[in-house]
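Note that one protein chain is taken out, while the other chains of the complex remain in position.
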Amino acid sequence: MENVSLVIIGGGSAGLASAISAYDNGVKDILVIERSHELGGILNQCIHSGFGLSLLKEELTGPEYAHHFINELKKRNIKYLLDSLVLEINKNLEVVYSNSFGVNKIKAKAIICALGCNERTFSQIFIPGDRPKGVYTAGLAQKYLNIDGYLVGKNVYILGSGDIGLIMARRMTLEGANVIGVSEIMPYSNGLNRNIVQCLNDFNIPLYLKTTVSKIVGNKVLEGIEISDVDDKQNIILNTNRFIKCDTLLLSVGLYPFNTLLNKAGCKKNSLTNGALIDNNFETTIEGIFTTGNGLHVHDLVDFVSEESFIVGKKAAELILNLRNDVISELNVNNKDNVSYVLPNTIKLTNNNEEVYFYLRVRKKINKGKIKILNNNKIIYSFIKMYLEPSEMIKFKIESNLLINLKEIDVEIEEIK
Amino acid sequence: MKKELYDVIIIGAGVIGASIARFLSRFNVKCLILEKHNDVGEEASGANSAIVHSGYDPKPNTLKAKFNVIGAKMFDKINDELDVNYIKTGTLTIGFNNDDLITLKSLKERGEINGVETSIIGKDELFKLEPNLNKNVLYGLYAKEAGIVNPFLLVSGLIENALENNIDLKLNSEVIKIEKIMDFYRVFTKDKGIYETKVLVNASGRNGDYITSFIEKPKFKITPRKGQYILFDHFDDHFINRPLFMCPTKMGKGVLVSKTTSNNYYIGPTNEASSLDDVSTTKEGFDYLKKESLKLINNLPIKDAIREFSGVRANNNIDDFIIEESNLNEGFFNVSSIMSPGLASSLAIGEYVSNLIQNRLNLKINENYNPYIRKYPKFNNYEKLKDLININPLYGKFICRCEKVSEGMIIDMIHRKGGPTTVKGIKKRLRAGFGRCQGTFCQEEVIKILSRELNIPIDEVNYSDLGTNILKYRSK
Partner (left out) sequence: MKELICINCPKGCHIFINNDEIKGYSCLRGLYYAKNELTNPLRNLSSTIKIKDSNLMCPVKSSKPLPKDKINLVMKEINKVDVSLPIKFHQVIIKNVLNLEVDIISTKEIN
């Protein structure tokens, strides 16, 4: 059986950044295993710009952002495989992968899972009606258009005003489709404001807030949809349905991590994110298996994926190179008021006094919020932040000596009027 | 118009038409199957509970009872011959109180009359068999001679075998008119085909009475009933081990919780009046299924649902199968309203009807009949996968990550007789696109492989029926 120090599963933005970081932190024996025919992951089909402003101080398109990281990977001669699917990983840090050359098993000292996320489909949000051809996730329609050069339809309706939906509204219009409208179930869009302007307003595409698609109509091919108004709890208001003729319905209704590999290996799952439970080293409940990127929790911007993955690459290197200090204290992290989830789930402290990073999302829009870390109702750390919304991940770090000898902390956000 | 002359024409390539064709291919016969859709098994045969019932449930002395009991016993052999993933899991019917116990006992008695052995078990044994049952369950009726099967592979396997044994199949050939000319039947299809045949078999499912009416006044009326299902991802290989039924009521077998041969779980069906082509799902349906299934299993993770779908069953007003040669029109065989337990009965029906036809036409044995299809390239361990890759490297190139389907497997399936030419056809037989991501990652590659292997332009690859091509408009 072949031995490789660090196996990274996934050659998209998270995989690339963690590979580069692990290398720069001393691990040279790395293998990145990518199932597609090229590195870059989803960036390859995100041909629009908006990436890199934070990390690279330059506004780049998806392929350009990928190009930068692929170059950095190649500069370091980091090995990678394409068209190769990892079939299994286990708690002994063995990785089984397959490609047209055969099936191989590798023994690693650490594994980083950077599998990315899935798009929610119409079945998962239970849209009733027929099951014709013509309903696609926005990402699939994007792939067909940007990679293969085909529009899946010419009269398009979009459900969900997240960025993917908005970007596709513009893209399809530029290539000759008629985008009839966008429905958003909330009373506000969770896409970036700039995208409302440059994707909807620029093309006079209407945005219907507090509406949803309540029925799909069409026997073999999509004939149209019904949209209905919803109330403040996102429930459909009866008798508000109206028919909209269209040949394509695009869904931009959420992304979520999906990690059969981790689940089957025995890594405990985080039921709030659908990713794995992790500690402050981004290590799962199985020692040596790390996870990062959208496969851990969905990020707002690829820059933040890279930032996080740089940290994870370093943490994996520390494990491999035996640079970890002993754990002197361990605590659990709970999400409480107004926090829909927080990472990490557990914190293992050493006498290093290094910083502990927290990542969380607020449950609802809050104008002025006090983010608090409490232990037994006593505030250990807090700060105030304005204009909190679920679509903007909150990140902060604290000194670990604030957490020594605690067994449990609660993270909550107090709404300040 | 060129007319083609056949001994037998079978209308419908669902499980019944496929079964009749396959058993008919034991004889030397010129036989054509006419299928309305662009693939076989597209209607009820592609949207059902996938359960091979043991046969205790149908009313005694009905055709349902007769063919269910014989048919269920034929699945072991068909599994060996056609590789249909049949697993004899047994089934459990669950009771919660004394009234239910009385019902279960009467079902047991009914089973005995039908020739099926079942046993009544108590709470302890129930939980040994199914640890995830709702704590309130008290009694169970256990039927050993029942199981689950892959209905898509059943239909495609029967068809492939029939075609290998010289039966013909024409897809996209909806029958629009039938004339009786002396002792021949002249069949007209939508794609301008005209065929003449001595024996005509109506296996058209929910269009059974409509097809019959071209020839004679139907003695029955199809009363279509829709069944909605919710399908879940594989979240646990041993969540439940066999189909679980609620104690039946007058309306039918009730909602069941079951697993498929690929370890997906599902709940369903509802039982609603429907129109012939209404396969829509409804919010009321989802809510009903979620509520009812909680009675059996109280921790089904609704958020792991990956698909809802409906099937329409061709129930009829006499509540039994129609399997007979018309006494008014010789040579016209009506095999209609094969409602539940249709799947379980299908092999017995196919064998029986083919024997009737053999008798009617005095057919000779086909010396070259081979009941086996080429086994599917599968792997249940890495050694087997390595062997496959040695035969063809494309067995190592995975296309569908969710369901572990490789390019070699897709190519193998496309080139079988009666093989898929559509995205949905690949989905049904190989599960590529059936899993968690519902094709968002693999559908593009499936389209490319179909285009290449079938030598058709990429924008002509259909999702299902003709005219459902996915890549509609070239952007430049």
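As written, the chains take the letters A and B, and residue 1 is the first residue of each chain.
Everything that follows uses one rule, which is that contacts are C-beta pairs under 8 Å (C-beta built on N, C-alpha and C of every residue); 3 or more make two chains touch, one makes a residue touch a chain.
Because the structure is a prediction, the values reported are computed rather than measured.
Note on the undisplayed chain: of the listed residues A:Asp83, A:Asp148 or A:Glu307, the one touching it is A:Asp148.
Checked against the hidden chain, the listed residues A:Thr61, A:Asn190, A:Asn219 or A:Asn241 yield one contact partner: A:Thr61. Although one chain is not drawn, the whole complex shows that of A:Arg194, A:Lys245 or A:Lys397 it is A:Arg194 that touches it.
Within the complete assembly, residues 44, 47-50, 53, 59-64, 67, 145-149, 174-175, 192-194, 196-198, 202, 301 of subunit A touch the chain that is not shown. Panel shows subunit B; residues 458, 475-476 of it touch the chain omitted from the view.
Definition applied: only the chains that are shown with their structure count from here on.
With centres defined as mean CA coordinates, subunit B is found 38 Å away from subunit A. On subunit B, the positions that touch subunit A within their shared complex are 277, 279-283, 285-286, 303, 305-309, 382, 385-386, 389-390, 393-394, 396-398, 401-402, 404, 406, 436-440, 443-444, 458-459, 463-465, 467-468, 470-476. Of all residues in subunit A, those touching subunit B in their complex are 35, 83, 85, 87, 96, 98-103, 105, 118-119, 121, 123-124, 126, 128-133, 137, 139-140, 143-145, 147-154, 175-176, 219-221, 258, 260.
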